[in-house]
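Next up is a structure, given as structure tokens.
Excluded from the complex is one protein chain; the other protein chains are retained at their positions.
Note that the chains are named A, B, C and D in the order they appear, and that numbering of residues resets to 1 at the start of each chain.
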Amino acid sequence: MKVSVNWLTLLPVLVPALAAILVLLVDAVLPRRTALHWWFAAAALVGGMVATVPAARAPVRTLCGSGQPCLYAADRVTAALQLAAFACSLVAVLLAVPVRRASRLTAVEASAVLSATAGAVGVGAARDLGAWLVLLELATLPLVALVAFRARRTAVDGALSMLTTALTSFGVTAVGAALWFSATGSATFLGDAAAQAMLDDDKRRGVVLAVLLLVAGVAFKLSLAPFHAWTPEAFDGASTPIGALLATTSKIAAVAALVVVLRSASAISSSTLYVLGALALASMTLGNLMALREQRTLRFLAWSTIAQAGWVVLPLSTVDRPGLPASVAYLVVYAVATLVVFAVVTLVAHADGRDAATDLSAYRGILRTRPVAGLALALALLVLAGLPPGVVGLVAKVAAIVPVVHQHAWWLAIGAALNAMLGVAVYLRWLWLLWQPAGAAQRDPAHPVHRVVVALGLLALVVTSVLPGTVLAFLR
Amino acid sequence: MTAYDLCFAIVGLLSAASGLLAVTTKHLTHAALWLVVCLGSLAGCYLVLGAELVALVQVLVYVGAVVVLVLFAMMVTRAPIGRSTEHDTSLTQRAAAVVVAASTAVLVGAVLVSLFSGPARRIDVAGTHALATELFGTWVWPFELLSLLLLIAVVTALALTRLRSEAPEDDR
Amino acid sequence: MNLQAWPVQPGQLVVLVPAATAVLMVLLARRSNAVNFAIAILGALLGLGAAGLLAAQAARGPLPADLPTIGALPVGPGIAIPLRLHIDHIAVLVTGAVAIVSLTVQAFARWYLFHDPRYRQFAATVALFTAAMQLVVVSDDVLLTLVGWELMGWCSYLLIGHDSEREKARRAAYKAFLVTRFADAPFVVGIAALAVVAQTTSIRAIVQHWSALSGSLTLTAALICIICGVAGKSAQVPFQDWLPDAMEGPTPASALIHAATMVAAGTIVLARFAPLLAGNGTARLVLAISAGLSTVFAAALAFCQHDLKRLLAWSTVSQVGLMLLAIAALRPGVTPDLAVLHLLSHAAFKALLFLVVGWLAVLTGSTVVERLSGAVTDHPRTRRLVAAGLLALAGVPPTMGFVSKDLIVDEALRSAADRDAASVVAALALIIVVPLTAAYAMRAWLVLTHRTVSERYQELDVIDDSRSVREVGLAEMLREAEPVDAHGHALEPAPAPDPEPVDDSPRPPIPTRGLLWVLALVAVFGGVLILSPWLTVDYLHPNWWIVASALMAMAAAAILVRAMALRTVYGDAAARLPRYVRSVASRGLDLDRVYVALVATPVLALARVVARLDGAGERGVAALPGAAERFGRWSETKHRRTPTTGLVAVALGVLVIGLLGVTLW
Amino acid sequence: MVAALWVAGVLPLLTAAVLLALSRLPRRVPETAVFVISLASAAISLVAAVLVVWRRPSVDLPWVPGLGLRWQLGVDGISGPLLVLAAAVTVLAVLQVRTEPTKGGSPALHQACLAAVQGGAALTFLARDAVLFFVAFEIVLIPMWVLIAVFGDRSEPGRAKAAATTFVLYTVAGSTIMLTGIVGLVYAGGTADLARLSGSGIPAGQQTLLAAVLLLGLAVKVPLWPLHSWLPAAHTTAPTSGSMVLAAVLLKMGTYGVVRLVVGPLHEGFARLAPIVGTLAVIGILWAGLICLVERSLKRVIAYSSVAHMGVVMLALASGSALGLQAALYGNLAHGVISALLFAVVGGLKHRWHGDDLQLARPGARDLSPRLGLALVLGLAASLGVPALAGFWAEFLTVVAAWSPADGRSVGYFRVLAALAALGAVLGAAYALRVARLVWAGSDTGDAREPVAKWPDLHAAEWVVVSTLALAVVVLGVWPNGLMQLAAPVVRDLLGVAR
């Protein structure tokens, strides 16, 4: 059966996908032009952002066949996720520009980043199981390779950890997808097939299990406990821009995938979705408690993302309508703040050497030695902690809690509140170091690109903190 | 009990048994070979279920490519040829693994069996032509994406195999 | 002079003037005590003037009974807090007395404490104290009463602790405030209970509202609570012990506290609630028991005191007990004017006595019997003042003390005849206390007028001589005859007779002494007040038998005391009592230790337990990071950083999620 | 006039940002410039606050449309006095910083924190939107954390940081729980407008649940026993200015929240929980009072006395009547002034003594430094409820209010609580006078062989701070009507609508 294809609508996915191929071609023609590949990738990502604009304005759809619903659809929330994914990848790419590496790897790396972005962008708009699975994998597999590309012992160890978890999770996801197809009789996340299936006792059980298996499979990408164990290893091993990618674009892809599933499964009762709430609480608690005693910056950030993933998922644990946008809102705020933190870490790592940046105590007195980076870091940590002056983080937390309370899930709300406290303890630990007197270590000037990124990040945090509405606009 | 049931039971049992051996054998290479048997008999299952093309692809891709890759990996990593106890985790973990795997299987099986219970059903045999039409019609989008996935997987795998250590001082 | 047209009425002025004085003294802090004194005395004079104006207003016609203060508090529909003043004739009289005593004390303090570095604080506190008392007197609102009441407590703390270098003074001040504050807890609850039901804090409205409900349990309980508070402030049993300790304060402070202000405030408050008390036998019985016990017990202790100032303190307890007995013996429909009358007379003679004793203490250096013995003889200027005060205290006719006390006895016995339980108790106590009072007054008089030290030594010499006469033989005596010179004149000229002793000892300046004389005159002749139309006292039908027998008892007690005082070293009748009894009595029967054992020690022990618990709680909270740390360490051992561990977690997660989801469904 | 509203609320935050930037400059900014900037900002916002209270402007702008979060600012008779108090105490705290050399960080940072605390508090009191209230509620945390952790007592390493972190964590836990309550309340009430919330009829069962959640959250900030244990440590380690602001501004926000979010909108739910709240409040009064009798650290004594006083305020609130509400509001404000005074004095003493151990024998403050002594004894007197000083009215009115609780509360039980509260007042006297006896009157320093350590009396700026507060204590004590009249219509509305 023929489907109508509107290439313009598919452009957000096509641009990075084609760019990924093009980078490889260019490399074949003009080998060893490292910077060129990154700037090309950056340009492609910007292009992708532009391509997303129509979807952000009005819902778009394509791949519609006769008598069947469209298999590609993007509305406001999806577009927001796509934009966020592009932006995060863009920042990661910019951060990666100055990083020295083996020249023959650059093209592959850029290509991998672009294809991972394509996957992250596409998965939210996919409405059929096939595209969903392929894009999810497209957003995962290149990242495994990217982690290993740092070519250090820890990096490949982290990559192995991530790989095995990813493969197992994919196995679970695949079974979940198959079960979904079996139970609903439909290979799409569309229509009321799930709702129909819920009317039948046997099928209902199948649908529930299918959704939960899909959730479990995606949860690995979100680093929800107990699917989180790879995170610290991978973060600690990967080079910092890739870490940023793992912490942001990859999470955005996971949330996009989750949103697609949960939207179609809205008939599922809230008590089942409390499983998600339990996952969220477990992640928050574990992440926070572990981060409390972590001394290594990147592992700290890993635990922090684990905890934050709990907050992202928290609103999804309700079948409430505002749940999805709230989750996305939190995710976006989290992504911005995390990117700023990674940017600062990259800046320091690039200027002073990775060893100097991977211990928390390295940030002692950074407020005085590198005021802009220090302020950016402080504000980003406060946003993550959800405390003013990081107002936007606080507002995001409010947005995340609203659906939970509307659902009267008080145990979830109280648990989240206690975790908010734990989270504050976590970030204050780092924040405290920023005030301390600095050591007398030699400080090299930071790379201009890093400085620009950090400064822009600071600006973004300040602007969004003053006007949180700008970043949470799609909450309505 | 129909003839199909019987056929399926036979190849199914074969598949299950070889699967069991694949995950328990102490010989590294045997595991790969049992996997071949398992996946091959699974292709038989597909045939019973009327999916010729899938069975074919299964044999070609899986048995032909995947298992070769696995064997290749074993070769490259200098896997010991004989029996070795080093491939398995500790006994307690294996016991726990049995429990976890069995309960998961029971959970999935229970749901599936209740889903597929009922009288024997007619097998809906799909022609390859119809399948091809759908594949390049309805499913063209994921199909195209799949090509990107394959491409990027191959390229990165290639890059990974050629990975060399960098000087530590460049590590920034 | 049209007083009604004034923006500020004299009724308000009596409170405002001393309060303003206090504030001014704090604000216009000067090193020169002369300036401070000028402000203080001017304030006191103006206060007296205000009281005089009030009296004039009262004399001229109807009083402006209802005066506003700071305006009603807008506290919603449940209760009205008008915060108004009410002036009646009792208030007019008492404000006058307070103003006079305050003026005298200020004047006396100028002499007594002039060189004290804290004179300014003292004078300011006295002024504030006066203001507080005046507020209690003229208040028509329980809240205002409480304001004055508590403010007096605070001022008493400052005055008693005036010499805070001394640990005893610090302790006494602390104790005084805590004991009265402890008693105030039920007081506050009591007035709250009364006010809440009446839905107003106006005293008159409360009395009116509750009069209809006399005999209700709540009323009884509330009144007993109020009596508790009064007992605390007025140092009645069981709260009596703080008052003798309060003697650590400077004497003018004692005069103020004992004579006109704090201690007497209880009488005023109970007088305001008299209509309710009169109809409530239980509350009156409680009051009678407390006051009766106090009056007898304190009189007995007063007799045994080694320190005359403490004697006066105990006598205050006893006399206030008398006033309260007058209220306890009230019959319905009778005004509490008798109690007020005794309050006035007590104010006069007690202020007088304290100040004179203070004067004598300046001269002799202390107030213990040994030092004061014969002080009056040595310093004859004080003789008449002391005599007037003690006579009034003892209640010898025709002093004011006699009039007020006798009328109370009369009234109580009459009530007792009606078999009213409270009155019976009151009558019993009064019968005992009348001779006792005479006895300790007599004892004080005998001590003070004992022969002077030189006379005593002369007598000792004579005794020694006589002893030698007895032991030395006649021959020797002859041989020891005075040697004469050739002309038969004595060799040593006879010592010239001592010149008439000139009393050049320090003394208060004339105006101050004049004020003391005013007090003395009031103490002696104030009895004529019963003729005033402002007091409704039935003085026309005295029971002469009672008067006579009371006088007889007093005389007998006085004679007994005189006999006991004979041939004692210091003319102290109490010296005949066993030493043990005297020492225990001087320590107030050691009730202080009982307080400590019953209240202070358990409370402190409890406090320690609570502090430990709180510390444990705080440590518990502080240990939470440690617990998190331990969890983290444990969890880290579980995160073995191996891919396998991660896979195990994943598998477990899948299983748990699946099971949970399917079962939760 | 709307400008005044913004000046009162936002100017301090801008000042904080500017000062923070100044403190990060590579060149050192002169201290005087910092001082002038911060004092000017505080003073201007004080004037603006007074203007706002006088003219009552209001503002309503959308902020985060997705959440329905609006910049809805305005004051009424309850929040107005608190707004002015916050601004005034900050002015004094700014002066106070000038008198005590800043240790641990730059003066600019110190002043920035004070300004930020003021801004947050002002916004809290100005907010008419429940969610904005929460956001503003959180603003004060980080500046306060920095004040305590960076500028706190450095005598024991790590103690200041631990205390500061405990404070922040307690408060964050409380306020996030409060947030869930607020969200539930807004959802149930259908509006985030604090003024209109009290009119929305929420079913009784839900009211109880919401009130429980909100009270649980707010109890930390108030603080209500047994959630008070952050307070003593925070006070003990905070610098004097921090203690003043903590006591006079931050604690007020808790009770203000209870009034705004619980007492008004959740009348029936609060009535059901009132016995529990009252019990905890009374336990707090007695508990803190007892501890003060044996506590050795002077600052901790004052901190615990805060717990006791807030217990009184909560008891008054629990009684639920108009009288109780008035008593609570008055007590709240009075406590702010009194504790600010006491902390200013005690901070000065600690500075002079190089410690605050009461067990050490010292000569009396009344002789060595008469002004300090006078201020101390005034503060203690006010704290124990001597009439004509600020503390008196609330104490007595609370007993009356608890004696006659509003409908729906067990009268007998509340009377027991009232009696216990009256007993607590005795404890209050006992510990206040204990301090007076030890510090004001002094203790026997033994023989005079050791030279008596002299310390200087209050000097210029310090004296201005202390005497202003002392004046406020007296004025509040002598003339309570003004405040009560200001609050009366609001109290009527809050309780009237619910009935």
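We adopt the following convention: a residue touches a chain if its C-beta (ideal position, glycine included) is under 8 Å from a C-beta of that chain, and two chains touch if they have at least 3 such contacts.
Here is the rule we go by: contacts and distances are computed from a predicted model.
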Per UniProt, the name of the complex member that is left out, chosen from "Sarcosine oxidase subunit beta", "Autoinducer 2 import system permease protein LsrD", "NADH-quinone oxidoreductase subunit K" or "Carbon-monoxide dehydrogenase small subunit": "NADH-quinone oxidoreductase subunit K"
Shown chains touched by the chain that is not drawn here: A, B, C
Chain not shown: contacting residue from A:95, A:133 or A:377: A:133
Those residues of subunit C which, in the complete complex, touch the missing chain: 640-644, 647-648, 651, 654
Sites on subunit A contacted by the missing partner chain, in the whole complex: 1, 68, 128-130, 133-134, 137, 141, 144-145, 148, 150-161, 163-164, 167-168, 170-172, 174-175, 177-179, 181-182, 185-187, 233, 236-237, 298, 354-355, 358
Positions on subunit B where the hidden chain makes contact: 1-2, 4-5, 8-9, 12, 15-16, 19-20, 22-24, 28, 31-32, 35, 38-39, 42, 45-46, 48-51, 53-54, 57-58, 61-62, 65-66, 69-70, 72-74, 76-79, 86-89, 93-94, 96-98, 100-102, 104-106, 108-109, 112-113, 115-126, 130-131, 134-135, 138-139, 142-143, 146, 149-150, 153-154, 156-161, 163-165, 168, 171
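The definition used in the following text is that only the chains that are shown with their structure count from here on.
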Chain whose mean Cα position lies farthest from subunit D: B
CA centroid of subunit C to CA centroid of subunit D, Å: 38
Length of the line joining the C-alpha centres of subunit A and subunit C, rounded to whole Å: 79
Sites on subunit D at which at least two other chains make contact: none
Subunit B residues counted as touching two or more neighbouring chains: 107-108, 111
Interchain contacts (touch definition) - all pairs: A-B, A-C, A-D, B-C, C-D
List of subunit A residues in touch with subunit C within their complex: 160-161, 163-165, 168-169, 172, 204-205, 208-209, 211-213, 215-216, 219-220, 225-230, 232-233, 269, 271-272, 274-275, 278-279, 286, 289-290, 292-293, 422, 425
Contact footprint of subunit A on subunit C as seen in their complex: 625, 628-629, 631-633, 635-636, 639, 641-643, 645-647, 649-654, 656-658, 660-662, 664-665
Sites on subunit D touched by subunit C in the complex: 162, 166, 226, 229-230, 232-233, 287, 290-291, 293-295, 321-323, 325-327, 364, 366-367, 381, 385-388, 392-393, 396-397, 399-400, 403-404, 406, 418-419, 422-423, 425-426, 429-430, 433-434, 437, 440-444, 478-481, 484-485, 488, 491-492, 495
